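Here it is, the structure in full.
All protein chains but one are shown at their positions in the complex.
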Amino acid sequence: MRERLGADRFRWESPVLLLGKVALALFVGFAMLMWLFPILYGFWASVHENVVASAQFVGLGNYADVIAHDLFWKALNNTVVFAVVTTLTSVGLGLLFALAVNQGIRGGSLARTLILFPYLIPTVVIAFLWQFMLNQNTGVVNELLVGLGVLDEGIRFFGTTEWAMPAVIAMSTWVYAAFAFFILLAQLQSIDGALYERATVEGANAWEKFRDITYPHIRTTLLLVVFLRGIWLFNHFDLIFIATRGGPINETLTIPLLIYRLIFREFSYGQGAALGSLLFFLLAVGAVVYFKLLDRGEVGAG
Amino acid sequence: MAKEIRTERLRKEYDADDRTVVANDDIDLTIEEGEFTTIVGPSGCGKTTLLRMIAGLQEPTSGRLYCGDEDVTDERPQDRDISMVFQNIALYPHMTVRENIGYALKIEGVPDEERAERVEEAAEILQIADQLEKKPDALSGGQQQRVALGAAFVKEPEIILFDEPMSDLDAKLRAELRVEVQQLHKRLDATIVYVTHDQTEAMTMSDTVVTLREGHVEQVAPPTELFDFPNSTYVAEFIGTPATNFLPVDLQLTDGTPTLRGFGMEIEVPSEELDPHVGETVDLGVRPQYLSAGGGSFELDVTIDVIEPLGTESVVHATRPDGEPIDFVTDDIAEIFPGDTVTVGFDEEDLIVFGPNGEAVVYGARLFDSAGATQQIN
Partner (left out) sequence: MIAAVADAVTDAVPQRTLGRVQRTLTYLVILLMCLLTAVPLYVMLLVAFQPTGAVFSGGDLHIIPQTISFENFTELLTETDALTYTYNSIVVTVGVMVLATTIACISGYILTRFEFRGKTAFSRSILLSYMFSGIVLAVPFYILFQSLGLLNSHFALVLGLTALLSPLNIWLMWQYFETVPISLEERAWIEGASRWRAVRDVVLPIARPGIVTAAIFSFSAGWNNFLLAQIVLSDSEMYTLPVGAALLLGRDAGWETAMSVSVLICIPPFLIALFFQRYLMLGINIGESG
């Protein structure tokens, strides 16, 4: 370990360096134990059977079992639908809101404070709240739709196979739009106002300003938000688990919920770990492809 | 008490990727106690590294560093009695001006009352007494600079180091602060080392100028001497604006006397120093200030390109017969216009002959010393 001041080693700073080294060692130890160990253990378990009692090496057997599992393809399909659609809706809505608030009109700061609340509410509460909102009999949404004459009678959103996934996506969007909103708003605010003034002088309309000034400025951030949110949603568990437990009839069962089922219902940690590792590899490959495409796009655009 | 600073074969190497970069190459240098010394050179010449080693912020690879009689090479910056004004000013943004100036005293354990007194006195001198309760953010660039100065001298250190402190300020403020810093130096009993890439600062403020080149000390001299007797083309080019003109001429013997031939001129330079270079091409250096449009003992025709009036005098950029640029300074531009061809001239005591390796071989002012004392400095 070296001091970063011009990459020097300070003889007379050695007590400090020693302290630094001790802190680093402690930290690395903690990270290894609490952070690296679970991941490595997960990989290890994915190629073993009967992990907890007397582990036996089974190679890729768990992976084969998992892929052959009745629900694997359904779960994968659900996960992709959930993650992709929620990413698009939440980032899209976040961008729309950010653009509106960035116009600097009154009411914007109220909206900015309000949108923070859904983001901070514990998952459990969100699930309660939306179960109530979308309830067939007492739900505000159904009441509104029936009242407006759109529906004759209320829908059990979380309870019907065709509506469960849209309901879960709507609920997730409600929460995660705030995330994209704040990041994109900050990015928008960093754009030099003089650019817009110049564009106005040069006769650009609103769309042209967005296309030629706003979008290029937020592009990198936008793509990064999409990436991070996307990955995160692929691994997302709490909200769906509490709201629907994967039902009805596995209609909202995603891979993380299937992992949970494998581990805690079918008591096969090996298969659960294999599925988790599989998801990890898929995401890693996805990440590499995503960034490769981005790089190419960058070159093409530049 | 001001202290002398002395370096003994002070060396600093960096590991950059897979090679070693020598920032300071065995520097032997004595900075006199109580003097205002400027270390000047283009960026990358190692001047900041040298300063930071004096401060104790960087550790020398080898060599020793002395303050007075004491070897401080291995001392921590905390234990050296120094102050430093940083390039980015380095004011603590969360402290008021008062706290910023008084921080060193607070650490020293100076009692509150005395501290307040000394801070206020410093603020008075620097004309920022009414800014004491503000945060640095609320001050102008010049005021921030004054706070940094105040913080540096309030603890009355033996040595004050400046690391290009004015590089971000505009020209007018720089000129103002140059005076301020010099007045401070007169008031204080401290050795000042001032690092800059701006030769104007070096020339106007210092008692001694150290010119650094790629980690070596090129020349140590007072400003006037540096201007009139640069020991290399490097110094002649770097010190003084516009830069010295160099005319490549042939050195031949005429009746046993070394003679410079070129541009239609024939200049006899009776110096034995030139003997080893006979038959070679050497550089004839003439400062733009010593080239006059009225002519002189030696003359050449140049074509005017651009005239920059600077008030009492003007800098004229021209092209000489071989197509290279040449500059001269004149106080009378009424008669000359871009496109004109004019005759410029100089006298033998204004010339400097540089050898093929860039080293100064003969100074006209010393060789023909009749008029050597009347030169002016920009």
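For reference, chains read A and B in written order, and residue numbers begin at 1 within each chain.
Note that in this section contacts are C-beta pairs under 8 Å (C-beta built on N, C-alpha and C of every residue); 3 or more make two chains touch, one makes a residue touch a chain.
This one's a predicted model, so the numbers in the text were calculated from it and none came from an experiment.
**Q** For the chain that got dropped from the picture, name the residues of subunit B it touches.
**A** On the subunit B side, contact with the omitted chain comes from 55-57, 76-78, 80, 82-84, 86-88, 90, 92-94, 103-104, 107-108, 151, 155.
**Q** Name, in rising order, the residues on subunit A that touch the hidden chain in the full complex.
**A** 1-5, 7, 13, 16-17, 20, 23-24, 27, 30-31, 33-39, 41-42, 45, 52, 96-97, 99-101, 103-108, 110-118, 120-125, 128-130, 132-133, 137-138, 140, 143, 174, 179, 182-183, 185-186, 193, 196-197, 200, 206, 221, 224-225, 228, 231-232, 235, 237-238, 241-242, 255-256, 259-260, 263, 269, 272-273, 275-277, 279-280, 283-284, 287
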